[in-house]
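A single protein chain has been removed from this complex, and every other one stays in its place.
The chains carry the letters A and B, assigned in the order they are written, with residues numbered from 1 in each.
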Amino acid sequence: MYDVVIIGAGVAGTSIARELSRYKLKIAVIDKENDVANETTMANSAIIHAGYDAEPYKNKGKFNAKGNAMYTQLTEELDIPFKRVGSLVLAFSEADLATIELLYERGIENGVPDQKILTKEEVLEMEPNINDTIFGALYAPTAGIISSWEVAIACMENAMDNGAELYLNTVVEAISKDGDVFTVKTDQQDFQTKYVVNAAGVFSDKVNNMIAAPTFEIQARKGQYFIMDKDIGNLVNTVLFQCPSDVGKGILVAPTVHGNLLIGPDSVFVDDKEDVSTTAPELAMIREAAALTTSKIDNRKVIRSFSGIRATSTTHDFVLGETPDVKGFFNVGGFESPGLSAAPAVAVFIADEIKERNGGFEPNPTFNPVRRPFIRFEELDFEEKAALVKDNPLYGRVICRCETVTEGEIMDAIHRNVGATTVKSVKKRTRAGMGRCQGGFCEPRVIEILSRELGKSMNQVSYDSPKAYILTGRTKNVEE
Amino acid sequence: MQNYDLIVVGGGPAGLAAAIEAKKNGVDSILIIERDREVGGILQQCIHNGFGLHIFKEQLTGPEYAERFIEEAKSMNINYVVDTMVLDVTPEKVVHVINPKTGYQTFQAKAVIMAMGCRERTRGAINIPGYRPSGVYSAGTAQRYTNMEGFMPGKKVFILGSGDIGLIMARRMVLEGAEVLGVAELMPFSGGLKRNIVQCLDDYNIPLLLSHTIVKIEGKDRLEKVIVAQVDENFRPVPGTEKEYEVDTLLLSVGLIPENELSKKAGIKLNPVTSGPFVNESMETSVEGIFACGNVVHVHDLVDFVTQESRRAGLNAAKYIKNEKATEGKVVEANTGFGITYVVPSKILVDNVKDELVMFMRVNNVYSNMRLEVKSGDTVIKSIKRRHLAPGEMEQVKLKPSDLAKAEGELVFSIVGEDA
Partner (left out) sequence: MLENKIELVCIACPVGCLMEVEQNGDEFIVTGNACKRGPEYAKAELTHPTRSLCTTVAIKNGFLNRLPVFTEEEIPKGLIFKAMDEINKVVVEAPVKVRQVIIENLLDTGVNVVATRSMDKKHS
């Protein structure tokens, strides 16, 4: 019997699991995917917003700045790459200037610290590559860039280090409640639990409706992006938003925490909640719109385009907390932007609600908030590298040459909690294959290492889900 | 810090030939650094034949061509290390490397030869829309799986791009029992050698769709189908011409890019057209004492020419080390005129050209019955008849010291009509 079953291993579910692992509880996190952080958390802008966007009465307004502030400690404890580079909302007209004034005021109400409205000259000094048609900008120094999937991976790993359990490739089919006990029926096994947290992303409405009255609906809103080569990663220093206007929310241009340049997203409602295809007209539009911010983007430097799905609720806000009709069933629905930014604060909120419903929890006496640091070879200095290779020779073998990822890092990613089992999961944890050659050189080596470490044949190693198989068999029809 | 006279970054055909030539010209202290588990480079996966016609006057496979150089290097006692990554080359020619056995080391060299080769252009670089399933490979990666690892990348294959690797892989996949449904090429002409179209596609009835591209990739997990469409003269897909191919595998053979991350760190100036370093007649880059050769400079279609160019780099690195190179004197720049995409080398210190200098270049389109012309000001220095010119086939022009004597300031390479 579990205390809490969390459905969904995205940033919402995993940060709640980590928060709950502070208490002496039996926790299970269930996800239908082959890895944590595989859907919405995998493909988004990866920005920790300052918090001036949403109205103060909304959950989005309430939790954003609070969550943002928590990222300093969270990323230190869990060793997650994070840079507080600040953001600018760019005004290209008088009307835009009025809008950023409003955002500034809203930021104050939402508790966003240290905001400033910059003149044209100040903006250009900060960001010399912005088009000089700029009028001014709202500067928020607390905004940051992060790797969103690494947040979820680190939270889940830390939760597991502290006793939580993870069930991947497990699809929830039904939820029932008998007395005080829920049964979460899945295609693998049934889970009995006192409390259920629904953090099922784009499917959170479906999961809610398995047991509670339908109070919200999730619409899938697709956004497409370009990732550019690190060569031009320093084109901009801060996250550059275009001022929202009647025409739309604008396209952002931002450095990524790993040194690339990110451009996107657009916003299109789609019927298929897993439609992560990219489309030529939208990508062309994004390219054009980004040029309004800076005309200096070299479009030949694209290394990948991708698309992600946002879980937009018909209530236009996060759906948070216990459902009125089913006690013990908690929703984290409609967790679109600024969900990632708000996640640590929302996790505390949900954990507190469950704790209150239970009449308190005993603390976990062995809780350790610190995740064993993940050594990133490329970021070390000369002496550290030398010492590391001496200590563990596998850090002396570079597998991914574009991102300088060593065999030592890949081994570490495989053998930790929430260990990597697929090419994509190695990529998410180590960046092997994320560089300019997109795995052309390192994929065979990564498959070889996975096959060796997991005791599988190379053709049993998949890219992502088992259906995403890579090699189809041996050449030659001989026994081996 | 250990010292070497010459460090060669990369143990493929370029690095091997350069090191051998340097040794033959009196440099003893040489180290070749290779990141893979053996030397020989990408040739080890190119098991088809056609290599060596110019250098050995016979048709060898890639591995055998490589082996001849590996054996020669071994017999000359040239040092090489494998499984070793060069992390940095400084303009002062300090080379930082790591290796699981020897750890992190730095070497000081008198001269460095960059011979890192190239990598394949990816799907991202050409922006094919659709899903991102497994089963989409660059042709070279699929070649490695098939020929070296002994695994099949898929069963029903479509190929985008008619570069040589794509054509060679079409045949390879068919021979290993896969079905190849077609090859689409964006341009109205193939980027590969004509013989490869005949012996890799025609022989196996594989259709080549010129002026076609892939407009969508479908399949959420594994590739399920590709949608192919015809393109207009501006390379835009023509609506209504879409055709579906149900395949589990897509191979991309859409070009190669010289791999110059280390060159950038060393402060070497790169030519945006080739993505390789600007080099002079000695294959020396903009940083004194750092030379470059092979596909890291510009992508070649025949390894024989890589060897030729690399020998030049090795010879000149040896001369540099021994202070035998002219450093001053008449300089001529090589520039492109009509129809020429690039010329290598881009700068010629005339006193360093002893018998002849081979200029490598590529044309920007398919031409028939034209002339390759080399002019300096109004003086025509060379004019060579060419029946057929194509971007996929590298051209060369040999210049003698007497030709260079006639040049003043710059040489312009262009294509002119036959009567001009």
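The definition used in the following text is that a contact is a pair of C-beta atoms (placed from the backbone, for glycine too) under 8 Å apart; a residue touches a chain by one contact, two chains touch by 3 or more.
Keep in mind it's a predicted model, so treat the numbers as computed, not measured.
The chain that is not drawn here is touched, among residues B:V9, B:I98, B:M116 or B:I197, by B:I197. Within the whole complex, the absent chain has one touching residue among B:I47, B:V94, B:L210 or B:L270, and that is B:I47.
Interface residues of chain B facing the missing partner chain: 37-38, 44, 47-50, 53, 59-64, 66-67, 147-150, 172, 175-176, 193-195, 197-199, 203, 301-302, 388. In the full complex, chain A touches the hidden chain at residues 475-478, 480.
Definition applied: only the chains that are shown with their structure count from here on.
With centres taken as mean Cα positions, chain B sits 39 Å from chain A. Within the complex formed with chain A, the residues of chain B that make contact are 35, 83, 85, 87, 96, 98-104, 119-120, 122-125, 127, 129-135, 138, 140-141, 144-146, 149-155, 176, 215-218, 220-222, 248, 261. Note for the complex: chain A touches chain B at residues 227, 274, 276-280, 283, 300, 302-306, 382, 385-386, 389-390, 393-394, 396-398, 401-402, 404, 407, 423, 436-441, 443-444, 448, 458-459, 462-465, 467-476.
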